[in-house]
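For reference, the structure discussed in these notes is given below.
What you see is the complex with one protein chain gone and the rest in place.
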Amino acid sequence: MDLGYSESEIAYRDEVRDFLATKLPKRISDLVKNGKRLTKRDYEEWQTILNEKGWLAPSWPPEWGGAGWSAVQKHIFEEECCRAGAPRILPFGLGMLAPVLIKFGTEQQKSHYLPRILDGTDWWCQGYSEPGAGSDLASLKTKAERQGDHYIVNGQKTWTTLGQYADWIFCLVRTSNEGKRQEGISFLLIDMKTPGIEVRPIILLDGEHEVNELFFTDVKVPVENLVGEENMGWTYAKYLLTHERTGTAGIGFSNAALEHLKTIASTQMKSGRPLKQDPYFAARMAKAEIDLEAMKTTNLRVLTQADSGAAPGPESSMLKIKGTVIRQEINDLARRALGPYALPFVSEALDEGYNESPIGPDYANPIAADYFNNRKLSIFAGSNEIQRGIISKTKLGL
Amino acid sequence: MDLGYSESEIAYRDEVRDFLATKLPKRISDLVKNGKRLTKRDYEEWQTILNEKGWLAPSWPPEWGGAGWSAVQKHIFEEECCRAGAPRILPFGLGMLAPVLIKFGTEQQKSHYLPRILDGTDWWCQGYSEPGAGSDLASLKTKAERQGDHYIVNGQKTWTTLGQYADWIFCLVRTSNEGKRQEGISFLLIDMKTPGIEVRPIILLDGEHEVNELFFTDVKVPVENLVGEENMGWTYAKYLLTHERTGTAGIGFSNAALEHLKTIASTQMKSGRPLKQDPYFAARMAKAEIDLEAMKTTNLRVLTQADSGAAPGPESSMLKIKGTVIRQEINDLARRALGPYALPFVSEALDEGYNESPIGPDYANPIAADYFNNRKLSIFAGSNEIQRGIISKTKLGL
Amino acid sequence: MNFDLNEDRRILSDTLEKFLRDKYPIEKRLEYSQSEHGFSAQMWQEFADLGIIGALFSEEVGGFGGHGDDLMVVFEQLGKALVVEPFLSTGALSGTILSAVDSDLIEGVISGQTQISLAHSEPGSRYDLAYVTSSARQQGEEWIVNGHKSVVLGAGSADKLIVSARTSGAVEDEHGISLFLVDAIASGVELRSYSTIDGYGAADVMLTNSPAKLLGEKDSAFSLIELAHARAIVAVCSQCLGACEIAKDMTVEYMHTRKQFGVIIGKFQVLQHRMADVLIELEQMRSSIINAAGFLDDHRDLREKHCSAAKNLTGRAGRQIAEEAIQIHGGIAMTWEASVSHYAKHIIMIDHLFGDTDHHLERYIELS
Partner (left out) sequence: MNFDLNEDRRILSDTLEKFLRDKYPIEKRLEYSQSEHGFSAQMWQEFADLGIIGALFSEEVGGFGGHGDDLMVVFEQLGKALVVEPFLSTGALSGTILSAVDSDLIEGVISGQTQISLAHSEPGSRYDLAYVTSSARQQGEEWIVNGHKSVVLGAGSADKLIVSARTSGAVEDEHGISLFLVDAIASGVELRSYSTIDGYGAADVMLTNSPAKLLGEKDSAFSLIELAHARAIVAVCSQCLGACEIAKDMTVEYMHTRKQFGVIIGKFQVLQHRMADVLIELEQMRSSIINAAGFLDDHRDLREKHCSAAKNLTGRAGRQIAEEAIQIHGGIAMTWEASVSHYAKHIIMIDHLFGDTDHHLERYIELS
C-alpha cells in the first residue's frame, strides 16, 4: 500500500493548481465562494476555458477530445476545482449523454453532437424523471409513437435541472407497453425548439428556480434522433447511471464546505471565544472531518479498483449514501454555526450585482438555504433508500 | 393540567418510602445496589415482606388481595422500590398468570392458585417462547394431545427466566392445527415435578444462568389444568401481554441506573477533574436525563389515561421502545465511564459471600456485564422492531 | 397529577383551531408572509377580536389567561397553521415584560391596536441573554439609547420597541441591563427589515441617540428578560410541536397515497419504522413542553432547567421530524408548492430562536 500521491500525480496536481490559479476568472470563483447565483453565461465562460485546455471532457476517449486521465487524476482534478471555487461542470451533455452516444450512438450522431457539446453550441438537459415516477424510473409514461419518419411524443417530465437554458434534451420515452416495464423504453434526443414543448419552472423551497417541469404535446421527433435500438433505452439509461461515478461521493464539495465551515467557526464567537473552541461544536466538526477523511480513502480505494478494471457496483451506492450524509452534516453544522443570523434570507443578495451591506456576517445569507437545498442530495440521483436496497441486494444477496 | 403530585399522592409516597426504609432488609438492598446475584431465597424473603403488608399484588382485585392503587400510585411504588434498591418483583405468577386466571380461570383455579402465588408456595415460570419462534409467537409447536382426562405434552420451550427455581409453569401449547395458526393454541398449567420435564440451563453471554430451555416428553397434564377454553389460548396470551403495563417504560430502573451513573461520573477522574465535568460525557448524560424526564411525563400521561379507562394500545409500544433505548444508553454510559476498568470481570465477585478486594473501583465489576445483559431489553418482550410494527399498524394505519 | 386541559382551555384550543382551519389555509399564509409587512393586519385584528392575544395575559393585567397552559394551547395551534402574525414578539416576549413593568400598554396590545417588539439580542450575543453592548444614558428626564439590535422579530410592524441597553456593568454582566420603551418612529431609529427563510418578519434595528423611556428598575432587567425568554421558549416549542404534528400528518397521508414500484410507499417497512420513531419523539416533545409549561411559575432554577430541557429536546426531535418529512416526501418536499416544505423550514429554524439545542444542553448541565 502507498497512501501518498506518486511523483507524477503530484506533478499533475501542481499543473491543475497552476491552471486554476491563472485561468479561473476571479469574478466567477468569487461568485462560487460567496454562494451567489451562477448564470448560464458563467457556466459557459468556464466551460469554454476548460475546453481550450482540453480538460472539459477528460473521461471521453482521446479521439473525441478526452484526456485519458486515471481515476485518481479525475479525483485530484475535482478536488482542486472545488477548492479553487470553480463552478461545477454541468454533467448533462458531458458526463451523461456523451458516454451513451459514444457507446451506443451512430457515427453520425457522434460526429454531430459531441463537438457541439464540447464547444458549448448545445446546452443539454435530462428527461428521465416523471411526476409519479421518482425512484421508480421504469414506471415512466411519456409516450413516443412512430408515425412514418417521426416519433410523436406526448407526456411530462420533471425535475429537469436548468432545463430553462437547454437547447436539447435526451429523454427516456415509452415506445411499447409489451413485456416487462423496462422493455418498452427508448432513448430519444429532442430539440427543445420543437413546437409542443412547454417549460414550466418549479420553485424550490428556498425560492430558487433550478428545476423545471416539461410538457410534451404532439412533439415531432425525427427517427434519426433515436439512440441505439428502439425499446432498448433501459440498457442505455442504466449504462448512463453507472458510468462516470468518480464524483458520487462528492468529496470535493464536502472538502470545500468543511473548509468554509471552519472559517465560519473561527469567526463566530461563543461566550467570548471562537465557536471552533466550543467542545460541543468542535466535537461535531471533528467527527465530520474524521468521517470525511476516511471517506476520501474509501473513495480512492473504489476508484483505483475501477482503474484496474473492476466495475463499480454497489460501491457507488455506498459512496453515494455516506458522501451525502457527510455533506448534509457539514451543511447542518454551518447553519448552526450562524446562530440567530441563520434566519434572515435576502434572495436578491444572491445576485452578482447586489451591493447592499449584508445582514449579519457577510457569509451568512446563503447558509440556511444551502442546508435546505441540499436535503435533495439524499433524495435525488437514486434516494439513499434506493441505494440501501441496491447494497442489500447485491452485497448481501438479500 | 397539574404536574405535581396531589396531597394524597404525596402522603402515599411517604408511606411507601417509610415502609421501604424500615422493612426492606439492608442485606438485600446492598446486593441490588452492588449489582450482586440474587438467590431464590432473596426474592422470596422480599416478596413475603411485601405480602405481609398487602402490597405484593396491588393490581389484583381487592377480593383476591389487591390494593386498588391508581396507575400513578403503582408508578410511585415502582419508582420508590427501584430507588431503595428493592429486588424486582418477579412477574410470572403475580403479574402474568394471575390476571389471566382472574379473568378466565375457574373459581377452583382461582381459589387454589392465587393464594399460593401470594404466599410464595408456588414459584411460577413462563412457557411462551420456543426455539424458532422468537418474535413470531403464534408459530409455536409444542403439542398437547388429549388422552382421556389428560393432555400429553411434547415439545420444547426456551428463554424460561428463572425456570430452574420453578414449581409450576404456564404454557402455550398447540391443541389443533386447523384454521389460522393463532386458533389452535391452548393455555395450560403444568406442575414442574411431572415426569418428562427436563430443564437445561442457557448460559448468557456474561456467563450468567438466568434463562433455561425446557424439554417436554410425554408429559401428562390433567385436563382441569386447562385455563379457559381449548384452542382459545391466543386470546388469553394477548390479554396477558397487554395487561399490567405500568412498568413497560422501566422508568424506575432507568432512574436508579442514572443515579448510579452520576455517582460513578462524580468519582471517576478525567484529566484531573470528575468525569461528570467533562463536556462530552456531561452532554451525553444530560441528554439521557432530558429524555428520561420527558419519558416520565409521557409514561404518566399514558397511565393517567389508562386510569380514566382508555386502554393502553400502541402507547405501550412507544413506552417500550423509548424506555429501553434510554436504559440501554445509560448502561452504555456507565460502561464508558469506567475506562479501562470496564474490562476485568470476576464472575465469583457477584456472589454475596465474595470478599476479596475489588479490581478497580468497587462498583466496576458488574457494569460491562450489565451493558451486555441489557441488550436483551430491546429484544425480549416483543423486540423493538415488533413494537414499531405495532405502532405503524395501529397509529399510522399502515 | 393531571394532564388534561381544563374546560376553558379546551374551548380556547378548539375555537382557535376551527378559526385557523377556516381563515388561515396555507395559501393565505404564504400570501401574508410575502406581503409588504410580512403578515396580515386584518388577521391580527381578528385574532384580537377572538381573544387570542388576551389569552396570553393574566387577569391581573386585563387578560384572561397567561399561564403556561395558555401559551401551550395557543402556540400549538398557531404552529399548526404557521401563523406569521407577531404573537411571539408582541405576545410572549413583550407581553411578559409589559405585564411586569407597564400594564398601561397592555389594553392596546390585547385589543390589537398596539404591536410591541422586544429588541434584545445583538450581533455578538449569539444566544447569551446577558450580552448587551447597547447603551443608555440619562439626559434630564429622558433617556437616550444607542446600539445595534439583531434579528428583532416583528420589528417591522411594531409601534413601539422594548430595547435592552446597558446602564452599567461590562458586556456580559447580568447586572447593569435596563429596559427602555422606544417609539418606532422616534428619531435615530433605523430598521433593516427582512423576512426569515421560513417566512417571518424581522429586522435589525439601529438606534442612534434615540429618546427612550425607562421601564422598571434601572440595572436589574436581566431576570425579567430571562423570564420573558422562558415564556417565549414554551411558546415557540409549542409552535414547533404544532408544526411537527402537521408535518407528521402530511407525511403519513403521503405514505398512504404515493406509490412507488406499484405499492403505496407506506408499505415500505423502513418508512414505517422511521415514522414510528417520529411518533415517539413527538410524544417526547409534548411531554418536555408540558414539563416546561408546568414549571413556568416555579422558582427560577427549576423553571430554567425545564425550559432548557424542552428547548433541547424540541430541537433534536424537530430536526428528526422535519428531515424525515422531507426525505419521505422525496423531491416534492423540495418545492415551494408543497406545503410540507414550509413546515420543515419553520421547524428547523425554530432551533435558531432563543437558544439552540447545544446552548440549552450546556445550560441544562450548568443548572443541574
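List of remarks:
Just so it is clear, A, B and C label the chains in written order, and each chain counts residues from 1 on its own.
By our rule, a residue touches a chain if its C-beta (ideal position, glycine included) is under 8 Å from a C-beta of that chain, and two chains touch if they have at least 3 such contacts.
Remember, it's a predicted structure, so these values are computed and weren't measured experimentally.
Every shown chain that the unseen chain touches in the whole complex is listed here: A, B, C.
Note on the undisplayed chain: of the listed residues B:Val16, B:Val32, B:Ala342 or B:Leu396, the one touching it is B:Ala342. Touch with the chain omitted from the figure is made, among A:Val72, A:Ala166, A:Leu275 or A:Leu343, by A:Val72.
Among B:Ser135, B:Asn154 or B:Thr263, the one in contact with the hidden chain is B:Ser135. By the touch rule set out above, chain B reaches the unshown chain at residues 129, 132, 134-136, 139, 158-159, 202-207, 268-272, 278, 280-281, 332, 335-336, 338-346, 359-360, 368-369, 371-373, 375-376, 378-380, 383-385, 388. Mapped onto chain C, contacts with the missing chain fall at residues 268-270, 273. Along chain A, the points of touch with the absent chain fall at residues 1-6, 9, 72, 279, 282-283, 286-287, 289-291, 293-298, 300-301, 304, 317-318, 321-322, 385, 387-389, 391-392, 395-398.
Following the convention adopted for this analysis, only the chains that are shown with their structure count from here on.
If you average the CA atoms of chain A and of chain C, the two centres end up 38 Å from each other. Separating the centre of chain A from that of chain B, both taken as means of CA atoms, is a distance of 54 Å. In whole angstrom, the spacing between the mean C-alpha positions of chain B and chain C is 43.
Counting partners per residue, chain A has 280 as the residues that reach two or more other chains.
Shared contact sites, meaning residues of chain C that touch two or more other chains, fall at 361-362.
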